[in-house]
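A single protein chain has been omitted; all remaining protein chains appear in their positions.
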Amino acid sequence: MAKPELKTNQKTQVEDRSSLKGTLASVFLLGLFIIVSWVSVYYLFVDRF
Amino acid sequence: MINVTAAKIKVDPRDAKLSMAHFFVAFTALALGGLMGLLQTLVRSGKFELPFGIGYYQVLTVHGVLMGLVLTTFFIMGFQYAAVSRTAGTHSNAARRTGWIGFWLMTIGTLMSATMVLLNEATVLYTFYAPLQAHWIFYLGLTFVVIGSWIDGAAQIMTYAKWRKNNPGQPSPLLSFMAVINTVMWIVATLGVAATVLFQLLPWSLGLVETVDVLVSRTLFWYFGHPLVYFWLLPAYMCWYAIIPKIIGGKIFSDSLARLSFILFLLFSIPVGFHHQLTEPGIDPVWKFIQVILTFMVVIPSLMTAFSLFATFERYGRSKGATGLFGWLKVLPWNDARFIVPFIGMVSFIPAGAGGIINASNQMDQVVHNTIWVTGHFHLTAATSVVLTFFGISYWLVPHLTGRKLTKAMNKLGIIQAWVWFIGMAFMSGAMHFQGLLGGPRRSSFSTYGNSQQALEWIPYQIAQAVGGTILFLGIILVLIIFINLAFFAPKGEEEFPVGEAENLSEKAPMVFENWKLWLGITAALILFAYTVPFIDIIQNAPPGSKGFKTW
């Protein structure tokens, strides 16, 4: 009974080791920065004659 | 394979000598060009004037030529020559001789052009737009620099070809592959500038022809001008992809994806020059927009790069037991100049890249075109991301080549240098971006434009640029101290030339990546697609040509 449990524990640990969730969060922050900058200058373009 | 790599840990001293020759020219250019940059920011603050009747625009020409053309080209050629020697094996005598011929041609060309600039015969800025007409020796010097760089690059290609011949069916070493991609892109791109200089500007400045077609010349220049900035960037990407992982003790996230991104750069860096000409007459707006679309394609490999780099850092951090969403950031080697100096460069590429997308967004260019925003933009891309990475590379490469060690003191000074640079650039580039959005023009000496209210509002930003420029000049002094120390005075020893290994060694890079006929074919097809129709248009509908002007 205890044996399979131990196995699952090990597996989640290995998964955490190779996880790239921080990378995904980082690139999305980067994407957000690009969008905010672009939209700001687009707003200037629309606002000006 | 692995044994062969292990045997080639050190760059051969004969190759090291040629690389170092490049670096001496590059760092001399940095010293002089940096001083010119300082003078410019001081003059434009309105608080200082140049002595001895020296002109602002002459200083600006020297700064642009030395930093944009000399420092970059010489550093890149020296670095790539060493990287190929390290990863594909020592250059043959023939390749080395070729490299030296290229180096001397570039150096002679630089001296010729520099002399004309110093004599005030070529105050045309580093873009030398016709019909401003410089002395013919200036153009001939530039021709020598370009042809010299081709010969210099040929040395890398020869050694790469030799490796391929000796290792049939094997993907070439990553760094060599990347160096050759960049060299090939450079050769294809410089065909444009060579064409305008050889067939238009030289005969015209010699008086053999009376007039020049301005728009043809500008179009050929910008065919070269955009891949030029990628020629600066790709060596930094080489360091980020293939060297930084080894420095931090991690692995390259994916060898194949790194190669793919470099191939995308080769394909999409060139057919995009119109995005520098978006507000120009004489070019059909539809073709401008087509090249805008192609410009956006070249964003994709940078998006891939961002992911790969974060992934390399996160994988390494988690292997050291880091947890949580961002815990891996803490375990990175923050005290290693070889890592943190390029890392600051990487971070700077986030605002730099965002600005680049804005510049290329067709009519949005009208908000920023030829304002000092653009200067702020390329001082983030070239003068921070690229140059800080070059500094970071030289901190291990110079001692590696000279048989010395990066000492603890120099390592610390290197880290201080990078932060000084970062702070100086935050002031200077930041102020440039904001002043540009208010309409402040680039490439202009101090002026209140008849006490215009708008121009008076720009002055505080110009003072901030002078503060930033002064801090940056301190940064240049620091980097020169480190370079001279590592080249001549650091203790003898062995400094590693770090070369990363892929995370998944069993995954061989697809051989199609080495199929040059295919990639050069697609490159040519894209260029022909983007340029043939508008170029024929420009020539067929050309106005009467322009005589030369010397307005300085």
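For the reader, a short list of remarks on this structure follows.
Letters A and B name the chains as they come in the text, with residue numbers starting at 1 for each one.
Criterion: contacts are C-beta pairs under 8 Å (C-beta built on N, C-alpha and C of every residue); 3 or more make two chains touch, one makes a residue touch a chain.
Throughout what follows, contacts and distances are computed from a predicted model.
Hidden from the displayed complex is a chain whose UniProt protein name, among "Large ribosomal subunit protein bL19", "Cysteine desulfurase IscS", "Fe-S cluster assembly protein SufD" or "Cytochrome aa3 subunit 2", is "Cytochrome aa3 subunit 2".
One chain is not depicted; across the entire complex it touches A, B. Screening B:Asn335, B:Gln454 or B:Thr532 for touch with the missing chain picks out B:Gln454. The omitted chain makes contact with just one of the residues B:Ser113, B:Ser254, B:Thr384 or B:Gln465: B:Ser254.
Residue-wise, the contact with the chain that is not shown comes from B:Phe446, picked out of B:Phe199, B:Phe326 or B:Phe446. Contact with the chain that does not appear here is found for just one residue of B:Leu66, B:Val184, B:Leu278 or B:Leu526, B:Leu278. Between the chain not shown and the residues B:Gln366, B:Asn515 or B:Thr532, the one that touches is B:Gln366. Chain A residues in contact with the hidden partner, per the touch definition given at the top, are 20-21, 23-24, 27-28, 31, 34-35, 38, 42, 45, 48-49. Seen from chain B, the chain kept out of the figure touches residues 55-57, 60, 125, 129, 131-132, 214-215, 218, 254, 256-257, 260, 277-285, 288-289, 292-293, 296, 299-300, 303-304, 307, 311, 357, 361-367, 369-371, 438-447, 449-450, 452-455, 504, 507, 509-510, 541-546, 549, 551-552.
Note that only the chains that are shown with their structure count from here on.
Centre to centre, using the average C-alpha position, chain A and chain B are separated by 30 Å. Listed in rising order, the residues of chain B touching chain A in the complex are 303, 306-307, 310-311, 313-315, 317-319, 323-329, 350-351, 353-355, 357-358, 361, 363-364, 366-368, 437.
Residue ranges of chain A in contact with chain B, taken from their complex: 16-23, 25-27, 30, 33-34, 37-38, 41-42, 44-45, 48.
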